[in-house]
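All protein chains of the complex are present and in place, except for one that has been dropped.
Going by the order they are written in, the chains are A and B; count residues from 1 in each one.
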Amino acid sequence: MLEMLAWAIPVAPLIGCLVCTILAFRGDRDWAHWPAVMALAISAVCTLALVATFSDESGVAVVHGYTWLDIGSLRLDVSLRLDSLSLTLLSVVTVVSCLVAIYSREYMRGDPGYARFFAVFSGFVFCMTMLVMANNLLLLYAFWEGVGTCSYLLIGYYYRKPSAAKAAVKAFLVNRVADCGFLLGILLLSYAIGQTSVGAGASVVGRLDFATIFAASQELFNKFPDLVGWIAFLLVIGAIGKSAQFPLHVWLPDAMEGPTPVSALIHAATMVTAGVYLMARMAPLMVYAPDVLVTLAWLGAITSIAAAVMAMFQYDLKRVLAYSTASQLGYLFMALGCIAVPDMMTIAVMAAMFHLFTHAFFKALLFLSAGNVMHAMGDVIDMRYFSGLRKVLPKTNVLFGIGAAALAGLPPFAAFFSKDTILSLLSDASADTDYGGHFTGLMVVGFLTAFLTAIYTSKTYFHTFWGKEVTPPEAGDHPHEATTIMLLPMVILAVGAVLAGLLLGPTGSILHYIAKTPGMDALHGEHHEAMWVLVTSTLVAIVGVAIGYKLAQPSTSKAVSNDFVTAIGDFGRNRLYIDTIYQALIVTPSEWFAKWLGWFDETVVDGLTQLVGQSPGFAGLMLKRFQTGMVSSYAMVTACGIAALALWIATQ
Amino acid sequence: MDLSKINSLTQCVHVIAQSELDKLGVPNWSLMAFFCIALAGFGYYCLQYGVVKSNAMITVGIVALLAAGLLVAVTQNPSLELYVFYAFAGLATAGGVAFLTARQPVYAALGFATAILSGTGVLFMESAHFVAAATMIVYAGATIIIFLFVLMFAQQGDLTTYDVKLNNPAIATVIGAILLGTIVLCVQAVPESDAVAGNAATARPLSQSGEAEPSSTARLGRSMFTEYLFMVELAGTLLLVATIGSIAVAQRSLEAE
Partner (left out) sequence: MTQETTHLVYFGSAIFTLGMIGFLTRRSMILMFLSLELMLAGVSINLVAFSKQHHNYQGQVLAIIILTVAACEAAIALALIVSLSRRKSTLDVQAWSELNEIPMRSAEVPVVMVDQVRHYPKLTPAGLEPSLTPSPVELGYENWNELGENTDTPMEKTQNA
């Protein structure tokens, strides 16, 4: 029963993907969403059933599937690992993807690539569920690349649009940089575990089973302390690439070129959390590399505050949400950094997973609401062209408001609890003797980011839905509210955004659930959030929302405009010039190099080929001169040959 | 090589050259290459500028013959046959040179006739009487007559461009010299006593004293009509075909007119 349920989760989307692919090749059918939605629903139901029924003494169940490869000592088993950590993320993935698929049925209706969309969508869910459930780091890596490919395909869904194609390539290439590090880390890890007593008997791939890694990590640290740091660093590179952290965050805002449901599912709720999941999964190993973890936390902190600043000055509604996603993911990494503090691994992972959980709901909700706005405004997403839409889109107004309140951290919405868990975690960590100073700084950044988040969220919300009603000409005469099919999943997400934090956080249920994951530390007593953190956080959120409300008024923005604000705004709008720097330092030299290579290919390589091809022609040009058509010339050549032959014979 | 056995001009030159060059360590064929190049230069000069007139050619030929005879007389005690041989050979060579260098086609034809007739003389000396007679009749008789007839038929008047301007004389003479030098070199490399012993039993000796049949022509005829009958028949058929062919070719061209 367990095995069936476990295998149904990835296999159902795979079948949906194949059926939709066939439909896509047969020409678009308007019912192409059925296989995908059904498959994802099966997947979600199975996941929930598994969550409800899963109880194992050891806290983990490994479901063996089949042997993929068996070549000599190389043996790769495809097996699934079920434990609290994977089930938590799995439930997010399957439920949100099912809801977004239902939403997409209306949102994507009539699109020329309807079946293609659902095919890749299902394919993504297949890869993501396998990534989460993989029992082997190499298998995880394979599906890590799989979700990257699906992300590429979906960002470039409107492939005739140059900006979409460019964004897809950009996302793919930036992820290649990160995956390169990740792969190196995997190889290094496999090699290192082979040197330990635990992994000595295992095959090259078998060493990468999570159980083996966890068992070997202590010995690994004792034997090669530096090597563990390097492995952890390489894994961190992989994680920050997939989770769009500084300095590899540049692809995420451009990924908004894809359809809005894709942005909601892949680039907000699920795929970008894969990096977080990797870090949480590898926590028993990462704990031996505290310096790397602190670096990771600081990268998250830089991302969260920089992305918040950038989000503040964006005009594009979806880009605001994209930067907000990067910012919130930065929070998660800050929380994961606390693994460096002794005895805080479980609580750090819990905090990260908790915020991940709530974030998935409210961010998907926000993106889908933005999709509604975009739908109504005739695909205009620039906030300068519309405002005051609360009469036009009353239901969306409420839903977006719930999501925005959750994002801003207002109590009692979900993010209030999850964010405060992280902040109080940081405040606890700042008492550490070794890294306390770092975590104090991180906590300050966290509060600052929370403040900025509240400002830009409320500014965006109030600007879009309140004030004077303005609609762009593209919206037509009568902008309409979304249909019921679109609103229904959003309502479910909104319920999650409101209740998830309240139900899971203060009750401590998620903490105890995550703690059951094997490899985690035992809990030391009850965890209580500091009261001052709660109060400060609430105050920060309320003040931020108020400032955002003021900023949303057109009069205010004129009043505060001076040189400094303009300069900061330009700075933020230009994405802190990070893309410009990359363009100058990496892209342009690469293009020069590519041009040079192209020149080399055309002249030298092709030239050689052409030379070979044309050499008979040249030979012909020379030999043509002998073809005079005159008897004397032919006789002369013959005589030359005879004389040469005679001379040769004579000299033998 | 023993000096007492030296009995010809070429052997003399060969021995002198070899004895000198053995000291120098120069290979034999490089000497031949030197001679070839010298001969080629001379031939090119003659052909390009046409300095050899008919009278001068005859003079040079006579002088060369006299010099050759003198050299032979110095190197050995020559027989009369050898003198005659050198005389015919020298005359034939001189005729060939005249054929090459003469600008007037008629003079060239006369040079050709001289070469062929002198050649038949050599053949007579070598007991090939029938071959000599046939060559004289066919070449010097029939061919020359037909040639002169065609010449007069096709080309009346003065010298033409294609008579005066030769085609690549330099390369042609160099090639000819190399070929000749190579042949001489190869023949010299053959040992003197290298008679084919295997054929001695079946061989029919040529004109030797005391034979039953005095004439070599008779034995040639017997050989031709017994051993090589098929070949003779074939040659006859070829002649017939050639006759018909030449008539046909000429006939067609007349029709085209």
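Following the convention adopted for this analysis, a residue touches a chain if its C-beta (ideal position, glycine included) is under 8 Å from a C-beta of that chain, and two chains touch if they have at least 3 such contacts.
On a predicted model such as this, the values are computed, not experimentally measured, just so you know.
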item: Displayed partners of the chain not shown (whole complex); value: A, B
item: Option touching the unshown chain, where A:Asn222, A:Thr580, A:Ser632 or A:Thr651 are the choices; value: A:Ser632
item: Positions on subunit B contacted by the hidden chain, ascending; value: 7-8, 10, 43, 47, 85, 89, 92-93, 96-97, 99-100, 105, 108-109, 112, 115-116, 119, 122-123, 126-128, 130-131, 134-135, 138-139, 142-143, 146-147, 150-151, 153-155, 160-163, 165-169, 171-173, 175-177, 179-180, 183-184, 187-188, 190-192, 194-196, 199-200, 202-206, 219-220, 223-224, 227-228, 231-232, 235-236, 238-239, 241-243, 245-247, 249-250, 252-253, 256-257
item: Residue ranges of subunit A at the interface with the undisplayed chain; value: 624, 627-632, 635-636, 639
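The rule is short, and it goes like this: only the chains that are shown with their structure count from here on.
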item: In the complex with subunit A, residue positions of subunit B that touch it; value: 29, 167-168, 171-172, 175-176, 178-179, 182-183, 185-186
item: Subunit A residues touching subunit B - in the complex, by the definition given at the top; value: 632, 636, 639-640, 642-643, 646-647, 649-651
